[in-house]
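Beneath this line is the structure, given in structure tokens, with notes to follow.
Removed from the display is one protein chain of the complex; every other protein chain stays in position.
Note that the chains are named A and B in the order they appear, and that numbering of residues resets to 1 at the start of each chain.
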Amino acid sequence: MRCESNAHPDPRSPDIAAVTAALGTPLAQILALLCAWIAIGAVGLVRPASLKIAGRTLFPLGAVCGVAIAAIAAAHLAQPPERMELVIGLPALPMHLRLDALSATFLVLLGAASAGISLFGAGYFRVGQGTAPGLLCFEYHLFLASMGFVLLADDAYAFMVAWETMALSSYFLVTSQHRIGEIRRAGFLYLLMAHLGALAILLCFGVLQGGSWRFTFDAMRAAHLSAGWAAAAFLLALAGFGAKAGLVPLHVWLPEAHPAAPSPVSALMSGVMLKIAIYGMLRVAFDLLHGLPGWWGLVPVALGLFSALYGIVFAAAQTDMKRLLAYSSIENVGILFTGIGLAMVFHGAAMPAVAALALIAVLYHALNHAFMKSLLFLGTGSVLHSTGERNLGRLGGLIHRMPWVAWLTLVGVLAIAGLPPLNGFVSEWLLLQAFLHAHEVPYPFVDMLLPLGAGLVALVAALAGYVMVKFYGVVFLGQPRESTLATAHDAGRMERAGLAWLALGCVALGLLPATIVPALGQVASSLGVGALPAGGGSWWMLAPLGPRSISYAPPIFAGTVIAGVLLTVFAVRLTYRRPVRRAPPWTCGGDALTGRTQDTAEGFGQPIRHLFTPWFAMRRSLPTPFDTAPRYSVEIGDRIWRALYEPLAGWVDRGAEVCAVFQRGRISTYLLYALATLCLLLALVL
Amino acid sequence: MRPIDWLTQVLEVVAALAVAPLFQGWVSQCRAWLQNRRAPPLWQSYRGIRKLFHKDAVIATNASPLFRVAPYVVFATMLAAAAVIPSMGTRLPFSPAADAIALVGLFATARMFLALAAMDVGTPFGTLGARREMMVGFLAEPALLMVIFVAALTSSTTALPAIAERLATGPITLSPSLAFTGVAFTMVLLAENGRLPIDNPSTHLELTMIHEAMLLEYSARHLALMEFASALKLMNYACIGFALFVPWGTATGAEGPFALAAAIPALAAKLVVAGAALALIETASAKLRVFRAPEFLAAAFLFAVLGMLVHLLLGA
Partner (left out) sequence: MGQTPFVMQLLDSLAALLLLLSFAMLAQRRIATLVELFALQGGVLCAATLLLAWRTGDDNLLLSAALTLSVKVLALPWLLRRMIRRLGVYWDTDPLLNIPGTMLVGVLIVVFSFGLAQPISALASTATRSAIGIAVAVILLAFLTMITRRKAMSQVIGFLSMENGLFFGAMSATYGMPMVVELGVALDVLVAMLVLGVFFFQIREQFDSLDLDRLESHQGGR
């Protein structure tokens, strides 16, 4: 292990000095913690069937590691980049590692969000018919560590190794209930898309090295690409990282894989892994790739806006709660890509402050989404555990049975709906403020078209509110739709702790943007995108574009609302002291209310289905008036799947059939092939 | 911050609290006159609220705490919004806390709580109302945001006081983009406050109502707070409209107590005119079917977008 920075010579013993010096740097500390994750996982392998070791000890330990990583990375945000070379792997091809502001930001995200998920996981995993808890623990921590390595990698080789490890470990996590055929299918689709994406990323690195044939990121930074090659690299990166992040039309694996995985894994994939893909996109677009005209940013803007709308519209029509959240992830990924594209456009148009604002909006939203989406996925996990139901049509009224889960999930719901003073609003606000300057870009047509994107972002945010009311209202409010729900129990202590940690993160990110935004500004300035003007605001007031301009002060804002609530309660109590009487609700003169008289998830999605009819491939069966047990069913299909993927699959099948001609299954035929190849090669070489 | 600014701030909140039901009463009085009915007295809304405060609160057996918290949250958000909107003076101590976008978010928070509370008991009407309210909400919000965008383009900030100040102190110009966005804003106001083409505030016909359907399960003080909150919301929207389009008369900048003293009658005059205009619009329009509401709000969005494009082209 060689360390290039902060090496203090120690006279006593060179070996110990090297080790202590190496451990003294944040990069080495983080590396050690990542290795600790792997070690924790490996311990789980010792007794794979033991839930006690894996659940009660190892997962909380993993959470502690996560917090430590987040703390170290957060402290390193403002520091200059730090490098290291690991002499492992192929000879003469060491792995380069680097910790800079961008990777530190995402390490904070990884550590902090995974801490909550690990805590939750400690109470969540059970011994079942699927993968044993110890093995699951290994895969889980390997997944975490590989994501950390992706963030630290500073050459294409290390990046791809870590990236593939991430894909494989998450594949095994997704298919932990591998006895169910549907889940195996979802896992296969995920693996397929992950590898297609990885192929695109590999090709992208191949283009980025620019003829130097050195695959360190430093060589790529120094490379000069022509505009055409730069565009090719960018599009490859967009395809590769877009496939991993779930950008439409490469999103098809996401609504299949996320519901299939166990909830903590869904949370980890949706909350953290998608952000790793965003990190990759940011790394390529703002760090490695040079010489790309700024207007190329319009491609991610367009794709992102479409993804956002597509995702949220489909989320509104879902009846499976985890699938709904998966589609909502597509929406958020769309918003992230919109921000990335916007930052590129502004960067290309030499508007540094606004470009930095857009980039900060992306980073902030990534952080936010990691917390709130994990929180929601874990909430569904608790519901799934205690009721065994994922279908919204069989849930309801759980706020009475599971108050902890319900109230903590409410925080996530309000946050993801983009409501102040929680965190979802902050990134939305930043993005809209960036959009406000979109008319100043010096490209004709774009300067008028781009501001319209703000309207679309607003529509998506408002639709997210709609979807979240549906999600929360149908799962937790109203009357139970099944009698079995009466036995539902609240989450255990560890699960509550995990949920509370993430909810706390949502609140903190919502109330303290004025401290976090300047920290994220370090990333923008270290990438050379631009810097926010100094001197705006204080710890409670966010004023990113300088004083006497836009401002938002969430602590005051929240304080005003809370003070308003308290004052109102106080005033009402002062004037009015009558008791509250309970009575059965009004039933319009009919029989008593049952779970079936209230609106269903399908019903709640109906306005959206009506408004966006052409988007859906819908199959509906309506009951006739004479049905004794009327059942309404609607099946929502994805048009992109039918229009793009099914023909593609058909072609692949046909191609495979053609190839099958050569595959006879007889040994002598294969030997003949080998002989022919050998002869051909000999003829060519000699 | 000067003491006069704090005085303005306090005065604004108190005025909003005191005048909001009166404004609602004024609108219904104008409506009654226009429809050749005997008008209810101006203070009818106060009487209603007072009566509700004196009743026993009855809530459904399966109502959760969320149901009981929601009225307070909705009322407090409306009060907070009233504190931020520059209706009398533009140098409010609280106004930097929230710009126009945050204000939209504040209204969205209130709407979300209202809808969640409506779904809490699990009656068919509650969920129906919640669904419709959220539908109107998600259609109105982009339009409202585009309106704010156009106003923000002229003054390159989303802070309401700055927008109002710029328009009030600048030369009076004929601005087609402001006219377009003004129309869009009016349409959003009608939709968001459950006024006529979208929702009828004076009906209890179950299948057509939106706002009332969500309040069906509320009674006594909870209902009073909800009603008060909706009066405040109407008032807040009117004041946002004044700040965006007719800020003249508002005390701007470093002017002294005289400007404030002049701002109070100015605000009163604006409210009187706005209330009459609102009544006129409501009388002249018929209730739309629920599924025509998207068309109505799409038109509002279109107006706002055209306003923005015309602004970008003409620079006015």
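Going forward, contacts are C-beta pairs under 8 Å (C-beta built on N, C-alpha and C of every residue); 3 or more make two chains touch, one makes a residue touch a chain.
Predicted model, so just to flag it, every value in this text is computed and none were measured.
Taking every chain of the complex into account, the omitted one touches A, B. Within the complete assembly, B:V305 is the residue of B:M214, B:A263 or B:V305 that touches the hidden chain. Within the set B:F23, B:F180, B:Y218 or B:Y237, the residue that contacts the chain not displayed is B:F180.
Although one chain is not drawn, its touching partners on chain B can still be listed: residues 171, 173-177, 179-180, 294-295, 298-299, 302, 305-306, 309-310, 312-316. Where chain A meets the missing chain, the touching residues are 444-445, 447-449, 452.
Everything that follows uses one rule, which is that only the chains that are shown with their structure count from here on.
Against chain B, the residues of chain A that register as touching in their complex are 396-397, 399-400, 410, 414, 417-420, 425, 428-429, 432-433, 436, 439, 447-448, 451-452, 454-456, 458-459, 461-463, 465-466, 468-469, 472-474, 477-479, 541, 543, 549-553, 556-557, 560-565, 567-569, 572, 575-576, 578-588, 593, 595, 597-599, 603-604, 606-607, 610-611. Across the interface of their complex, chain A is touched by residues 53-64, 66, 68, 72-73, 75-77, 79-80, 83, 94, 96-99, 101-102, 105-106, 108-109, 111-112, 115-116, 119-128, 130-132, 134-135, 137-139, 141-142, 145-146, 149, 152-153, 156-159, 206, 216-217, 220-221, 225, 291, 294, 301, 304-305, 308-309, 312 of chain B.
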